[in-house]
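I have a structure here, written as structure tokens, and I will follow up with some questions on it.
For this view, one protein chain was removed and the others were kept in their places.
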Amino acid sequence: MVPLSWYLAVAAVLFVLGLFGVLSRRNAVAILMGVELMLNAVNINLLAFWRYTQPENVAGLVFAVIVLTVAAAEAAVGLALFIALYRLRESVNVDEIQLLKG
Amino acid sequence: MDVLKPQIGDWWHALLQGAGLSSGWIVFLDALVITLILLGLGLTSVLFAVWLERKLAARVQDRLGPNRVGPYGLVQTVADALKLLTKEDITPDNAERLSYNLAPGLAVFAVLMLLLVIPFGPGLIGADINVGVLYLVAMGSVGIMAILMAGWSSNNKYALLGGFRAVAQLLSYEIPMILAMSVPVLFAGTMSMEKLVEQQAHGRWFGVVMPAAFFLYFLAALAENERTPFDLLEADSEIVAGYHIEYSGMKFAWFFLAFFLNTLILSAIATTLFLGGWRGPFVEQVPALGIFYFLAKSFVLVFAFMWIRATFPRLRIDQMMAFAWKVMVPTGLVLVLVAAVFVKLPVAPLVRDVLLFLVNVFILLVVAGLVGRHLRLQIKRLSEGAAVVS
Amino acid sequence: MILKVVFLLVSLFTVGSALMVVTHKNLFSSALFLVASFFGVAALYVLLEAEFLAVAQVLIYVGAIATLIIFAIMLTRGMMSGRTSPRNDQAAWAGLASVVLGLVLLYVVVFRVQWPVVEKPVPPDTIEQLGRALVGRYVVPFEVASVLLLAALVGAVLIAREKEV
Partner (left out) sequence: MLNTLNVVRLLPELILLVTALVVIFVDLYARRRTALWLLPGVSIAGLVLAFVAAFAQWGAQEVVAGTLAADSFAFYFKLVAAVTVVLVILASVRYMRERTRFLGEFYAFLLVATLAVFVAVSATDLITVYLGLETLSIVSYVLTGFLRDDKRSNEAAIKYFLYGAVASAIMLYGFSLLYGLTGTTDLAEIARRLQAGDVLANLEWVAWPAVILAAVGFAFKASLVPFHQWAPDAYEGAPTPVTMFLSTVSKATGFAVMARVFLTAMPSLGEYWMALLYGLAILTMTVGNLIALRQTSVKRMLAYSSIAHAGFILMGLVAVTAPAGGHPFNGLDGVLMYVVAYAFTNAGAFAVVAAVEDGTGDATLDNFAGLIARAPFLAAAMLIFLLSLAGVPPLAGFAAKLFVFAPVVRQEYYALAVVALVNAVVAAGYYLKVVKQMFFVEVPERPAFAVARGMRWALWLMIIGVFGVGIFMNWFAFMSVRSAAGMLGL
């Protein structure tokens, strides 16, 4: 069987890559993609822990299902906001929106 | 490996073991053979379906249809395929090459993957996974991805419009489709395709017990398959073929293949979920009959698909969306609710089935009545408006 | 052994796609790599014997989230013109910080901690258990999640709909 730490390593790398995307991108949609990668990393963690430490207790699975659901809701609202933003200013680059400053 | 059970599988395994192969190789060869069988079954059916569609459309339009190549033009499709193969393969200048080239393959792949969980006959199933129905739905979304890729990467506004419509239409109709599919799942208490067929023994087909759910699935499948009256993705008279406008030659053939495979598979799913799958008289004695029954039932549905395509006009996009969200989704929700209540109803199965049938017919009638009333009102309003103008 | 090789291939594919997601210049290609990465993660779930989650992953992430993202990209297509760099000014710092954080995480999570691993098979009725848990102990989260989905649906429509004339 594949050792648990391998899964954790993949998850950690995925998480960090997502974080890098979040920090380094200008485009709001690209940032959202980074967030999705991070959430995927979390789910890998949850499922790996479920499989390797508690396969008979479904708490980890439930958690992962909830994360999936919330991710969908979050993406829907976020993308709606981006579309509204694009309507208002023809751009979704986050460093170009700075009406609010101080 | 319980595939191809019972006789052929044992014979085949004995043969392999006799040849002195290790178990790893046997698993591999098993998988290979299953893949080949499924592919063969799928692709020959497509050849036949294309011919059928052309013949049928011709008959509806009072023409003869293909009649030159082979008897009754049966080999016409092969000739067409060969022609497409030799045509020039064009890639638009500013196309996004990777996704442009990947899209047709992905479209076919998404559909072929569906073959994996369809029980063509007793034991003749690629893999009986316990989330089979969910798998079907999930793979359906990959098909949407292929259309989006094709629509975007062609760098053509009509293709892009096709892509937009794909999201709007396919995603919207996926919801009533899932609702309709979850009715038999709820009733059978399983998502495994194999077990769903098992539950429909003795002619107690879910499609008969719950005609409304079957009808809902059928309509949603029409839309998922981009067939008239829901063929807005390619609507040749509006957006000149939509997402595959730029494709030619082999790549176009792939889309074409995916389209027909999809027709077959949507029918096959309907057969499995609602029409008892491979069940029929004497299947227990002669398992091979199962395949025949399965294909026969599926092709009845395919026939219905084609008939509708040849007869109906296309809907407008707002009508289509309104139909999905205002008619089909509520109906689907009601049906799921009804099924959930009836599953727990403490009466004899036969009584329950009859009651469920009656409720389903009632729901169908009510929905049809409401839609009809709405349409009549619209027509009346339109004609009054026209009267004022003139 | 075979499992390990498969795992390595799948995770290489997943991580590679993820890398392309965060570095590719073209937003649309990024989104496609995101889809690839989602598939890789689904494959990892299969390796973890969580078939239900794997299928749900494809259904929700590929079928809903990625499709929405691509749809949003298509709707706002003017925004990915090549005028400016897709990276912001702090990209270098972000890279550095990410690498450091990644190394720390890897060191801690992979090498330091002894996770309480047990060698147990997955019970065959896991999906049934999951279903029962969702209407049993976890019924409140389940219901709240449905409220959340409804609210998100209404909210998204409210914010993104066309201006009325």
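As written, the chains take the letters A, B and C, and residue 1 is the first residue of each chain.
Rule of thumb we're sticking to: a residue touches a chain if its C-beta (ideal position, glycine included) is under 8 Å from a C-beta of that chain, and two chains touch if they have at least 3 such contacts.
All of these numbers come straight from a predicted model, not from anything done at the bench.
S.K.: Quick one: jot down which shown chains the absent chain touches.
M.R.: Visible chains that the missing one touches: A, C.
S.K.: With the missing chain put back, one of C:Leu8, C:Val99 or C:Val135 would touch it. Which one?
M.R.: From the options C:Leu8, C:Val99 or C:Val135, the contact with the absent chain belongs to C:Val135.
S.K.: Just the residue numbers, please: which parts of subunit A touch the chain that's not shown?
M.R.: Counting only subunit A, the missing chain is touched by 8, 15, 18-19, 22, 28, 31-32, 35, 38-39, 41-42, 45-46, 48-49, 53-54, 57, 59-60, 62-63, 66-67, 70, 73-74, 77-78, 81-82, 84-85, 88-89, 94, 97, 99-100, 102.
S.K.: Where does subunit C touch the missing chain, residue by residue?
M.R.: For subunit C, the residues touching the absent chain are 105, 108-109, 112-116, 132, 135-141, 144-145, 147-148, 151-152, 154-156, 158-159, 163-164.
Note that in this section only the chains that are shown with their structure count from here on.
S.K.: So how far apart, in whole Å, are subunit A and subunit C when each is placed at the average of its C-alpha atoms?
M.R.: That gives a centre separation of 6 Å.
S.K.: Measure off the straight-line distance from the CA centroid of subunit B to the CA centroid of subunit C, and report it in whole Å.
M.R.: Computed from C-alpha means, the inter-chain centre distance equals 28 Å.
S.K.: Rounded to the nearest whole Å, what is the centre-to-centre distance of subunit A and subunit B, using the mean of the C-alpha atoms as each centre?
M.R.: Spacing between the chain centres: roughly 33 Å.
S.K.: Where in subunit A do residues touch two or more other chains at once?
M.R.: In subunit A, no residue touches at least two other chains, as defined above.
S.K.: Among the residues of subunit C, which ones contact at least 2 other chains?
M.R.: As it turns out, subunit C has residues touching two or more other chains at 52, 56, 64, 71, 75.
S.K.: Provide the residue numbers of subunit C that touch subunit A in the complex, in ascending order.
M.R.: Checking each residue of subunit C against subunit A gives 3-4, 7, 11, 14-15, 18-19, 21-22, 27, 30-31, 34, 37-38, 41, 44-45, 47-50, 52-53, 56-57, 60-61, 64-65, 68-69, 71-73, 75-76, 78-80, 84-91, 93-95, 97-99, 101-102, 105-106, 109-111, 115-123, 126, 129-130, 133-134, 138, 141, 145, 148-149, 151-153, 155-160, 163.
S.K.: Contact residues on subunit B for subunit C in the complex?
M.R.: 96, 98-99, 129-131, 134-135, 137-142, 144-145, 148-149, 151-153, 160, 163-164, 167, 171, 174, 191
S.K.: Enumerate the contact residues on subunit C facing subunit B in the complex.
M.R.: 26, 28-29, 32, 35, 51-52, 55-56, 58-59, 62-64, 66-67, 70-71, 74-75, 127
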